[in-house]
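Taken from a larger complex, these chains appear in their original positions, while the remainder are omitted.
Here the chain labels run A, B, C and D in written order, and each chain numbers its own residues starting at 1.
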């Protein structure tokens, strides 16, 4: 009954540790490399100016603004639609054929590579709708792209709302819409916010779909009422797209790494936020 | 004796599967009717047909009549939300909403159009008193209902149901999740409630049925085998199967 | 105890249906349906666009010439549009990434789900999620600056931009997908099975490989299929490390995948050339759809 | 010459020739002007954009890339107002487009600064790009295989280079890149690479070879002795919008040409 050595066990255990080690070292390595090379190049003027050919300076403020713009447009469009669709799927659809079709198409949308969204967005929004390379075209394209994320995450959140709440509300005589508004959505809110944050992550990280739709402009936002809207019509590189531009040209790798560091920090924040929410979700 | 609810040759099918077979039952006003029977016999299903909670389930087919004070509740003209206001339900597992105690109780009245604060306050108090919970929670009405104990939550659910002043209160194993002390409190409560309400309760606990109910219906695989005065049912059941079940020979 | 309830809350006729309440219900249901329809319409429009803008080109070029032609010379005087090399490069790249990524990913997920000390698991999961969240362009950047020169040095290549570099980058990129999904499905293996195995005197490692992994099979397969999807569709990271010349794929040669082929020439192309690029998109699209169907089949089988 | 910012400070005395609209309407100009196309022209287009916006604060000049081929497509599709080409229009492209030569440019043959080779003939270039010569030692360099890099198929630089060197559609590249800057980057970081870039991109990180004994510079491009050269074009659909015309007028004005020169381009005369 006493302990003995099992070589096969040890070997497999070793493989598992090795794989995990590779994954961890890689993650830490990538992170450290980017931060070490990037953070020193981040300066106040780097974050708060626009690049200029005339003076030869580089700044990423327009990219930050463009990123915010695209995040905002995308969410403004896709969040209400996504939540509405999720509500339909979980609360109204039942198991009908229509629901199956929608779920299948949502899966499909989720699986389409972003380059295809880029192609489609270019043909449909840029050329066909005449939006040209513009932040608006980029936002519209991404709205379709993040739709499945929002639908699915919201659906999960709605499904995980205690089914007893539904019965309880209906059992008292609440209408379905009332039940959704007063019980379902508040309970699902952390999940919905998670969906939104996940989408932000996706938008911030996107490049292929944006290069052909939102383009690579680096124009400063004009702080006039008209300018705020005009900005939608100009092309605009998000941070990620700009990173791609600089990296490919290799003119100043410090700039590429600085943007990469900014992006990594954003991703860290996003992950942190989702974690926090998920925790609240579980307790609530 | 007055009947408040009545089912006439009720058949219910989940898809192809018949869950209720020809149920004829008259529920007496201001009495407690207990539904007993082994698991899966259709007790919950029957209860749900009484306030149309089955409407939420797909592929349910219902035949026969369910009358509330003589009106057929499955009449297409019936407003389901009004029906459910009149026939309230308390579920097996306490299911308070994740909001404050006050809002839980006020939820129903608000739905049904009561907006005035003073009126709501009053309703919340009377309902909580009615559910024998007022003293325990009166100082924490604004606190989340999720912080209550299981027994308190269940009484809160009862208060919530009372707040819309139903005529009939359906309770599906309301004490199965509770400890003995909470159970006792809720049993006492039911007995009090019957002065103003009619109560139907599903229970697995024979002693409970015997203790609190006036009438008992025994269900078996979708059929109602016997329906009688509780005392009679437990002392001399007329059906062999009832006897077997009550004496614990199966189930 | 007597309940005193306000008069307003007294009996009401159950027939007295409030018409506006019904109307509100209906209006909202319609709004929700419309929202749900957006997804369907998007897919329909995208599919239609892909077919209408890519289909004709395949017709003009000829299915065989297009899919199996090896010469891609879109702007030559006598243009040729053969994408076999790109298709093969995509397949090899994906296959390589999966070959590297799946074992490492699966074992890492085993580590996180079963082996790692409880306190470490949270950190590990966070690390993997971070890996998943890093924009692909950053992988491309790391690939360009670190991997490509390293590959060139180790294998003595003149230029490190090659299929192998692309595979390495893609493997890292599919890793989090595989780890996450495998870990979830490993955790979902009923505890009873694990207990049963241990109670029979199996060691933890035996239990993992003989019971838990087989029981989590369909989830792991899902991860692999999704990983394939990610690898096939990845563009920007690949374009930064693969060299992008249309060559018959060799491990250490410059290659152009389908995705990068589109990006490379999309913005300036016109006429048949542009249609041909859409046709590549269409091929990719069909590829992804087929994957999706496979995924659904896997999931359905898992559900049984 | 056009080689770098430092040595191109002589003020230009050229006057604009193509534009005709007057400058008094500048004050009224507003809106978004969209440019796209040549990556070689990115710097000059953006520089003009900045200078133009400085004069007309309500105008936004939005510069996209894509390569010279994209310029024609985009202008025809209405995606851009002005298309930038680093080559002449082909006959079949001329339909309905108005072209303006806004600057001249040399195509520099770029190698790594550590490369010992200094001078190549057009024939040697041809052999290199056709894959007949594959080792630097055949050209007097060290023993290392040549890494040939080029641009994508719609590039004006590639078009011009292949045309002049005589390797049209026959060049064998080891890497095809999308932008001038990418080629420069690769050559700057790979000791054995050879590529071609717009002259105004040449700086210390790469070395521009002499071609047939002639070093590329403003003078040699202008007098035609450096043969690897091409024009920078801006095209519009028809006449182009008023805004586009005003922009072109500005680009061709003394002020505009001065801007071009300041970032390393060769003004048109």
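The rule is short, and it goes like this: a contact is a pair of C-beta atoms (placed from the backbone, for glycine too) under 8 Å apart; a residue touches a chain by one contact, two chains touch by 3 or more.
On a predicted model such as this, the values are computed, not experimentally measured, just so you know.
In this file the complete complex is built from protein chains present as A x1, B x2, C x1, D x1, though only one of each kind is pictured.
Just so we're on the same page, only the chains that are shown with their structure count from here on.
When you average the Cα atoms of each chain and compare centres, the chain farthest from chain D turns out to be B. Taking each chain's centre as the average of its CA atoms, chain A and chain B sit 47 Å apart.
Spacing of chain A relative to chain D, judged by their CA centroids, is 37 angstrom. Once the centre of each chain is set as its mean CA position, chain A and chain C turn out to be 15 Å apart.
Looking at chain A, residues 175, 248, 250 sit in touch with two or more other chains.
Counting partner chains per residue, chain B shows two or more touched chains at residues 81-83, 85, 112, 164. Put simply, chain C touches chain A in their complex at residues 21, 24-25, 28-29, 31-40, 42-43, 45-46, 49-50, 53, 103-108, 110-112, 115-116, 124, 126-131, 133-138, 140-142, 144-146, 172, 175, 179, 203, 205-206, 208-209, 229, 232-236, 240, 259, 262-263, 266-267, 277-278, 281, 284-285, 288-289, 291-292, 295-296.
Those residues of chain D lying in contact with chain C across their complex are 36-37, 64-74, 76, 144-147, 152-154, 169, 173-178, 189-190, 192-193. By the touch rule above, chain A contacts chain C in their complex via residues 6, 8-9, 12-13, 15-20, 22-24, 26-28, 30-31, 33-34, 80-85, 87-89, 91-93, 98, 101-102, 104-109, 111-120, 122-124, 144, 147-148, 151, 175-177, 180, 201, 204-208, 211-212, 240-241, 243-244, 247-248, 250, 253, 256-257, 260, 263-264, 267-268, 270-271, 275.
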